[in-house]
Each structure stands twice: as C-alpha cells, then as structure tokens.
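With one protein chain removed, the remaining protein chains of the complex are shown where they sit.
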Amino acid sequence: MKTAVVVFPGSNCDRDVKVALEQSAGPGVQMVWHKETSLPDGLDLIVLPGGFSYGDYLRSGAVAAHSPIMREVKARAEAGTAVLGICNGFQILTEAGLLPGIMLRNRDLRFLCKDVCLKVETSQSLFTARYESGETIRVPIAHHDGAYFVDEEGRRSLEDNSQIAFRYCDEQGHVTPESNPNGSISNIAGVFNESKTVLGMMPHPERLSDVALGGTDGRGLFDSLVETLS
Amino acid sequence: MNKNANPDTAVEITPAIAAEHGLTTEEYALVQDIMGRTPNLVELGIFSVMWSEHCSYKSSKKWLKTLPTTGPHVIQGPGENAGVVDIGDGLAAVFKMESHNHPSFIEPYQGAATGVGGILRDVFTMGARPVANLNALRFGAPDHPKTRHLVSGVVAGIGGYGNCVGVPTVGGEVNFHPAYNGNILVNAMTVGIARADRIFYSAAAGVGNPVVYVGSKTGRDGIHGATMASAEFGEDSEEKRPTVQVGDPFTEKLLIEACLELMETDAIEAIQDMGAAGLTSSSFEMASKGGTGVELDLDRVPVREEGMTAYEIMLSESQERMLMVLRPGSEETARQIFEKWDLDFAIIGELTDTGRMVLRMRGETVADLPIDPLAKASPEYERPWSLAEAPAEIAPEDAPATDDVMASLAGLIASPDLASRRWVWEQYDHMVMADTVQRPGGDAAVVRVHGTGRGLAMTADCTPRYCLADPKRGGAQAVAESWRNLTAVGAKPLAITDNMNFGNPERPEIMGQFVGCTEGMREACLALDYPVVSGNVSLYNETNGQAIAPTPAIGGVGVIDDISKMATMALKRPEEFLVLVGDTHGHLGASLYLREVHGREDGAPPPVDLAAERRNGDFVRAMIAAGEISSCHDISDGGLLVALAEMAMAGGLGAEIEIPESWKAAPHAWLFGEDQGRYLLSVPDPESVAAAGKAADVPIHRLGVTGGDTLNVAGIGTISVAALASAHDAWFPDLMAAERGGPET
Amino acid sequence: MKARVHVTLKSGVLDPQGKAIGHALEALGFSGIGEVRQGKVIDLEIDETDADSARIQVEAMCQKLLANTVIENYDIELNP
Partner (left out) sequence: MKARVHVTLKSGVLDPQGKAIGHALEALGFSGIGEVRQGKVIDLEIDETDADSARIQVEAMCQKLLANTVIENYDIELNP
C-alpha cells in the first residue's frame, strides 16, 4: 500500500497517523508538504491528518481546503484514489467539497477530548472491512468543531446510499442522544463519499492502535486499508 | 519637547518618570551613576524592566540560592530558559513552570493561553521538542461571583493554545479557596525531550556574528507588562488593563517546527525566546551571559504598527518571537527555513566587543548603555522577614468526630478540592502525539519517550493550606508529594521545577512565608535527591492587602525505564489484598476533613519525615518494578479513606477494610488523617510484600480485600462505589453549568 | 476602500453559541431576551476605488472563503 500523509501548517497528528499506518502497513509512508503542487505517483491512499491547519482560523479546515496540494488531492480522489480525513482532515474534506456536510461548534461549546464508542455502520468499505457491521469500537475524539451538520435532504441521501461510516453510540452499541458527544446530526461520526473511496471521521483511530496507549480498536481501520488496498 | 523631536531621546527624564517606571529613588540614583548621566527614555525603560522583580528576582534571589540544584543527572540547573536532566539513552528532559497570574485574572482566556505559549518557548528554545504540558491552577471560592468566569476562560485558554500547537496537556492541579478571590494563580509547565548532546543555550558568542529576529511581528502589546507582573494590584488596575496580549498558537506551532528544523543544522550559536520584557531582556541577557556587546538596528525589527518608537519596540511583549545569534555564513540556511514556515526573519544587529548595548533607529543612537555594570548592579534585597507563630498541633483525640463516616466521605469526595477534574482535562487534548500512556486522573501522567519503551512521569503539586499554616512544613510537603506521586506510578523522580507564588514581599510576614517554604523545599530536595533545575517567582499576588496563601507549586519529573511495568491507581480485580505502606498517626490539623466536614481551617499541617518518605517510596518503587503490585495510590488530601475511594472509583470495584486493632484513637482520625509518606496498594501476594517491607524497614499493614461494588469499613459503614463516583464526577460540571457560555474569545 | 462583511448562520442552522449567550444574559439578570445569534464580522481594506468592482471582488472572497454557503449567509457593506 503506497500512502502519503499531507502536512498542512498546523497539522499536528501527521506523525501519529504515520506511526499507526506503518504499524499496519510497514515503513514507507510519505509526508507531503502542503505547498507541493503534485503528489507522488501511484498512491493507493492519501491521508489528511488531524490538527489545526492554519490555526483553524475563520472556520476549521477552510483555509487548508484551498492550499495548492488540495487541487491534486481532489483530482486523485475523483480518479478513485482512497482518501482518509481524520478530525481536521475531515473538516478539510467537507470544506473542499469532497464530502457532504460541515462541522459546527460542539453542542456544549467546549473542546472535548475523551474516548467514545462508535458503531461501525458497515463493513462494506475499504476502510472498515476488518470490522463487523454493527460492531462497537472505542476510539478517542479531540475536537472543538465536531458537530456534523447536513440538511435533511442530505441526511436522507447519506442514509439511503449507506454513506454513514460511524455513529456515536453507548457501550452497548445503542445510538442514543446521551451518547452523542457533540450534537452531530443523527450521531454521525464519519461519512463516506458516494463511491465510498473517501472517508472523513472526527474520532482518531490512530490514538488507540497500540496496547501501550490503552486499546487497539482503532487499528482495524488501518488493517482494513492494508487488506483492501495492497 | 518640540513636536518633531524623537520621544525616545528628547523626553527629559525626571525622578517622577523614573518612579513611574517602578524604580525606587536609590535605584534611580544607581542608574544615573552607572550611566554617568541622565538616561533617556529608552535607557530608562531598559533599566526598569531589567531591574523589575520579574526579571531581577531582587527579593527572592538570596533564598533561591539556598536550593539544591545539582545532581549526577542534572545537565543544566536554574539560570537558563529551562532545566535539563539526563533521562538515559542519550536523551534529556527539559522542563520549567511559569506563572501568568495577573494577565489571566484580567483576561482569563488570553492570559492563560499566552502563559502556555511562553512556557513552550522556554522549552523549545533549548532544543527540545515539547511533549507535554501541565497546569497548576488556583481560583477563589467556587461561589465567588468571578470564579466561574475565570475557571471557564482559563481552562479554555490553556486548551485553546495547547490543543492547537499539538502538545498534550496531561496533568495539573486545581484548588479553590477564598484566599485567591482577588488573585488567581495560573502556572503552566512544559516538558520537552532533546538529545542530551544537542542542548541550546542563550550565551551569545562571536564578535561580528549576526543577531537574528524570528517569529511574529512586534506590536504595541503589553508594553510594561513585565513591570505590571511585579506590582501589586490596586483599585486602579483598570488602567493597566490594555497590557494583555492575544496569543497566536498557530504561529507558535510554526515557530516550534522552524526552530527545531534549524537546530538540526549547525547554524545557531545562541538562542533565547522573547518573553516578558521582550527584545530588551532577550538581547540583554544573551550579551550579558556571553560577555559580549550588542548593537541593534531597530529599523530592521519587523513591526506590526506604524510609527513605533524605540522604547515601544524594546519593551513590547508581543508573543511568538525568538532571538538568535547565528554562526557566520549560516544566515541563508536559516532564512530559507523560516520562509518555508511563513515566519518573519530579520537580521537586526550583531555582536560587538564593546560590552555595551547600542541601539540605533532612523540614523540616531537611541540607547547606549553598559551591559555588565547594569547586570551586576541588579538589585538584590534582603527583605526583612518574620515567621508567623506556628499553629497548635491537633491531637487525634481532640479532632471532632463525625456521626456518619461514609456520609463524610461522600461529602469530601465531592468537595471543591477533591472532586473529579474531568471537566477540566476533557477540554485539553491530552492524547495528541499518541504517546500518553497514563492520562490525567492518576497520581502522575506518563508520556512515552517516542519510539522507546521508556516513559516520563510528571506531576504538579502544592498544598497551600499547609504552606499557610506552616510554611516550612508546607514547602517540604509540596516537594515530597510530587516525589510520591511520581513514585506511585513506578517512576524514579529526577528533579523539579518550582513556581513560587506569594504576596507582597515588602511585608515581613509574606517574606517569612517565602523563607519558610524555601527552607522546607530545600530540606526535602536534599533528603530525596531531587534537585531544583528551573523555576519562576511571582510576587505581589495580593489585592488591597489581601494576600494569597503561599503557593510554591512544584512540578516534578521522573523516568520509568519500562512502561509496561507502570502502575496505576485503579483497583484491578476482586480478591486482592489492600496493603498500607507507612505509619498512621491520625494527623488532622489543617486537613480537608476538618475544613469540609467541620468548617475549620486550624491546626498544624502534618510533619514530613523525610527519611521515612524516602524509605517508603524507594520500597514502593521497587515493588512496582518487581511486578508485586496491581495498583498503587499515594495518600494525600483527605487521607486513607479518600485514597481508597479514589482507587475504587477508578477501577469500578469495591473493597472492604478494617481499622487495625492496634489503633486506639478515634476511627475518623485513622480514616481521614493526612499523615505523609504513605501509599495504598492492592497486591495479589501480601505475604511477599510484607516480607520485603520487613527487610527494608518499611511499615506494612494489611487492611482488607478488594471486591464487590461497595466500600466497607468494618463496624463503621458501607457506601456504593457508583454513588460515590457520581457525586465525585458531578461537582465540577454542576458548578460550571451556570457559566455555559459567554461568547468566547 | 473599506469593506465590512457579516457572516451569519442560516436560520435553520442551530446556533449553540447564540443560545448560550442568551442563557448567560438571563443568568446575569437580563430579562425579556428573545433569540440571540452570533456571527462573524470581517473588516477589510482593499485597494480599489470603484464600488462596483469592489463589490464583485468581495463577493468572490465570500463565495470562495469567507462564508460557507452550506450553512452561512453573508452580506457586504462598502465604505469608500
């Protein structure tokens, strides 16, 4: 699997995701600086990491969505290359129009960093093949603007096309209002594009992919990619 | 002065202007003496900041010198931007704590945020990548009208900055007490990791070498902030208000990356962040330490505003700026790196051999002063001090009883100083960098040394009510508690940084608190081989004569060789044995039990037996390394029963204990006494631990077993762990519910 | 020429910040407070003297960057 992680000024989970990717896929993940205008040839996966690109000033991800490299990311995504956006990466993907919806300020207005439970809505994707549909996994969130918003029509079309990847749930796997940490519409924690080659998610799978960190539920996502893309 | 004259040089300096700059009559006379003439405004400004309490430590220096600062693993003690200790494998931990008390009171979000930014710069200046932040916070009474607003702003500000730069905030402490109603304390600590052979220092060297300015542009921010941080608040503090600055964590993140990238090359001769007193203290200190002179061309300083004077440029406290001396020929390498990161880069001057600081602007010399004499003459006071009378000891039998021990426990566990801080740390990204192996909520946070199996343990501690009751005992206790917290996770404590927060040192009783705390710290540091490698002093924390409680916040750092052996406090499984390490005397003076259950704040704080502290701690650490222990928690605020409750809540598991038959005094003294040097363990094999204890001359007592979902004290009472946990978790969110939402900055 | 741009949330979009301000004002003892909404105001100077072409430029800035029209409205005021 040939992977590039895009580094924006203010990205701060670029190394973390590289470590998690290399744990699953072996060494060789390339870091690409945002001022580059081209991506390496033959990529199987492009990752937009978490962080505060451009300080998240104005709107989270808004400025990064216009960086030079994003033109290339869009072109590759349109050509079918897999793209994963985590946290700030997800915000950038929505601002760039590669995924529907947008992230608003958390319901309680505070930055929130904690483990949450996610229901894997489908195992039928490049990103989730190693999970069971309906499985509950534990993965941390760490964001201020994580309330996923999409209008009613948009929500319905996400449901109809099974574009919802993860929903916040309780430990038993029930998707309840109490288990919604940030006020996301329909507890949505991650969404695919129509062809399911682009995934954006607010939780950080790279932060629970190592027993030393207290859990490995996030590792399934990287293992899935290795399995489906190699 | 005529309208077109240069205000930097044309203002006639009078004693009144000198006084406005915080210089005493004697100090101003000394200025004139050193200059051999009347200084101009720029020069006066430079003297005033260099001799301010904040930069000169004039009241505290004499006492700080008594602290032990060396040890086999100490690479750099106090005197540089941060302390450096060897952690093995060719690596070093670099750390420091610093206060941002006054700005945080005036503008909690920005004040706290820029505090974090400042301490980060102190650490990466030395060549270290910051790997963790901590914060020690003190607020007024929870029901004071300002408290919620301050808590909300400070916590959001610390998070806002640390989260954005991508350094995890992994620990800290929060206290509430009316003594802080008018003066909160915001102490921020950063820990970084560097290669032990690649530490960067601030002493300038090399006549002719370029002096380079990098980072953000200079604005009119916080001019005179450094002197403000050293002046007691009065009713006129409104006037001083515009001295608060806005932080730009995004630029800081770029600055970290750019500086660390440049540090991979051989370009840097010396480097210094621009902290309080900005360009003045950074350039002055670099030259002073290196014994060189310096000439700056202020026209080349990147500025944000038009028409800035030399005085403003030299005294501005704009954030996110650094000053470097480069080696000849490396300017282009450096410029390219800073341009890549979209940061300002300007060569603003060079080192000279004159021993003078010469500043030029618009073709005029706007300041010319001797460096060494100014630095050497920096005032040092032996302020008069007096110790308050020590409060009476309270014997266990004299402490009031409680009719319901378990209800008292429930009250304590949900009291302001013991309730869960989850509301706070959930606003901090405590996992970014993916190396946090022990998250907030335990005795110490542990961050893995990236790519290795080692960990750095860190904690922030101080018990101000002890320091107020008996400064010396309190000072020793703060150091001992931090050492104990590191030990409780299995770490070997290495060194501390301290943040000395006190009232007005010109009052003998306040100075006495300072002297007493320092003496206690000194004894504890010596006994525990736990030197001070960096620190910060914040004085004048008082409003209208109301001083804060003396608060020497201690930041401790230790190392765990193998993180797979790390201990945590959560009870792990039923049918294990609870074992107490250390002696119990039932000391209730200045305890939380007295304060929270009986509304009393009197009595002497617990003495610290440093020899026992060390024996017990070394024993516990050895047991953790030997794999004998399932969980471990030190006993501090609230005593034994509170510690047990914390272990039970963390593990979601109950326990049953029995008060030993040998205990003849009242049960509440045994359960809530705050005797020092103790740990509570759960172990699978108590005989083995007891035997080892005997061999090490460490008192071991078997107290009971784990299991069930309640906490039982035989013959005393029972309470559900879940009920305790919900009370423990609810206090902070309930307090803050009413504050949900002023518009944030 | 100076331009002031207001970026506000569309009416169907939840505004927790505005709501929180409303609550906080009530908690401070202010009464009779109806809906509260919070938005952004962006002031910029542009090197353009002609109002029409200034408006076209600022309009483009809003479309491209300053507002996310999925959830936000914007309006432009020019102050020559």
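A, B and C label the chains in the order they appear, each numbered from 1.
As a convention for this text, a residue touches a chain if its C-beta (ideal position, glycine included) is under 8 Å from a C-beta of that chain, and two chains touch if they have at least 3 such contacts.
This is a predicted model, so every value here is computed, not measured.
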If I consider the whole complex, including the chain that's not displayed, which of B:Gly192, B:Gly219 or B:Pro686 touches that chain?
B:Gly219
Contact with the hidden chain, among B:Ile106, B:Ala141 or B:Leu260, goes to B:Ile106
Hidden partner sits against chain C at residues 6, 8, 18, 21-22, 24-25, 28, 30-48, 57, 60-61, 64-66
Residues of chain A touching the missing chain are 54-55, 57-58, 62-63, 66-67
Would you write out the residues of chain B that touch the absent chain, in ascending order?
106-107, 110, 216, 219-221, 241-242, 244-248, 250-251, 304-305, 318-319, 342, 742-743, 745
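To be clear about the criterion, only the chains that are shown with their structure count from here on.
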Approximate Å spacing (C-alpha centroids) for the pair chain B, chain C:
40
How many angstrom lie between the centres of chain A and chain C, each centre taken as the mean Cα position?
29
Going by the touch rule set out above, which residues of chain C reach two or more other chains?
17, 20
Which residues of chain B are in contact with two or more other chains?
740-741, 744
